[in-house]
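Take this structure, written in structure tokens, and hold onto it; I'll ask about it next.
The complex appears here minus one protein chain, its other protein chains still in place.
And then chain A:
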């Protein structure tokens, strides 16, 4: 498709008459065992902007089992910006399964006809989005990093990285509705919830009998999250790259992280060399992070790394090469050897913090 972007989207393409009455922006609120995935709130924040640009409502879709606090989830969705929530609760929707969830969401779309439908690019969201888009025969743009409304045509312009992240492309679904998109966790900012906001809950019945569903969930084995890093939600991250050269030098990253109460991140070569676990890889094929502070030592700033950490509030880069790409987007740069600068930073932070303690 984007192999030959000759067919220009500028050329006016008419919306298929079947879809002219499709209105409103929808976000699928992902919950498993009563836990809402934070990406859903991030999507509501983004959806709010789209709905306002179009002058339409923002609606959440909550699909879950009967005992799973569906109404409370709707209530939270209103706080994060939704005007309305469609709530489907049924025994067959207890655990995520492709077949009943696909039916639930496609039926809902056919009945209430939204113009935009967004899902998180999680294992659940990608499984469901691909199935729903195929069933509806509409377009789906994966892993978007930017979503805006083309006001002239009311079309959604979805931007995503292409070719391993080296370029971006903007994709539109012009003739079909809904326009579907997935977004990875932590790519969009988390909106501030407003406790006073409320909205309308529309309970929608769902009728599918268990006997007609072929796939059964025999067991759910929850991950052991003890001692597992949670990089996407870390406020401070110290990350090291190949420029550190040895696993011993990588220890210097840990030393600074300890003083700052930070998580440790890594570039891909570091993970491949086994100096850090896969859970710590930041970037396109790793985690997307949004910390308040990101310190990158010996990381060149390749685009595949950048897409995972560009959302950090403050980026400090340490690199021997003054022309390293990371200085193009870091906020503070230090040209120098990370193996001497990291320990100096550790000492300086330590001294500063003990000073603060004395004063405070």
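The criterion applied here is as follows: a contact is a pair of C-beta atoms (placed from the backbone, for glycine too) under 8 Å apart; a residue touches a chain by one contact, two chains touch by 3 or more; residues count from 1.
Simple rule for what comes next: contacts and distances are computed from a predicted model.
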Name of the absent chain as recorded in UniProt (options "Stage V sporulation protein AA", "Protein FixA", "Multiple sugar transport system permease protein" or "Acyl-CoA dehydrogenase"): "Protein FixA"
Listed residues A:35, A:52, A:248 or A:321, member touching the removed chain: A:35
Hidden partner interface residues of chain A, rising order: 1-5, 7-10, 13, 30, 32, 35, 37, 95-96, 98-99, 102, 122-124, 126-127, 129-131, 133-135, 137-143, 157, 162-164, 166-176, 214-223, 225, 235-236, 259-261, 292-293, 303, 306, 313-317, 326-336, 340-341, 343-345, 347-349, 352-353, 356-357, 360
